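Excluded from the complex is one protein chain; the other protein chains are retained at their positions.
Take a look at chain A:
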Amino acid sequence: MVIYGVALLAGCMLVGLWAGDVLGMMLGVTSNVGGVGIAMLLLIFLGGYLMDKNKMPASTESGIKFWNGMYIPIVVAMAASQDVAAALDGGLIAILAGFVAVTASFLVIPLFGRSQRPTPLEEQPPQTKSSPSSPAPIR
């Protein structure tokens, strides 16, 4: 049933955001730390497990795929409800600070190298075998 898929998605989101809040509290931060990311990992694991067990019929999947497909329209609605006027009101300092930050970040991306192959950049540490990552390594 379609609702099973939607409910699975909703459950992952609620548990993930709650975990993000708890993680934030443990770190002493008044903000959610990675709640959405934790929810995504939950959905990847639970969805994958159920798929392997053949417990994800097409109708259940369609409950998740609908929201996946609604992603871009939701982002457009989000763009239309941003406080663009206030952002431009901040004046030159705000615009320059944002611009310098974004440009610098874009320029750094290629330094990470395209894949595992060694790059001539000195500041890049030798790529070690990737360790299993969990949301914990913050700090």
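Note that a contact is a pair of C-beta atoms (placed from the backbone, for glycine too) under 8 Å apart; a residue touches a chain by one contact, two chains touch by 3 or more; residues count from 1.
Going forward, contacts and distances are computed from a predicted model.
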Among "Malonate transporter subunit MadM", "Small basic protein", "AsnC family transcriptional regulator" or "Sarcosine oxidase subunit delta", the UniProt name of the subunit that does not appear here: "Malonate transporter subunit MadM"
Absent-chain interface as seen on chain A, which is shown: 9-10, 12-13, 16-17, 20, 23-24, 27-37, 39-41, 43-45, 47-48, 61, 64-68, 70-102, 104-106, 108-110, 112, 114-115, 128, 130-133, 135, 137-139
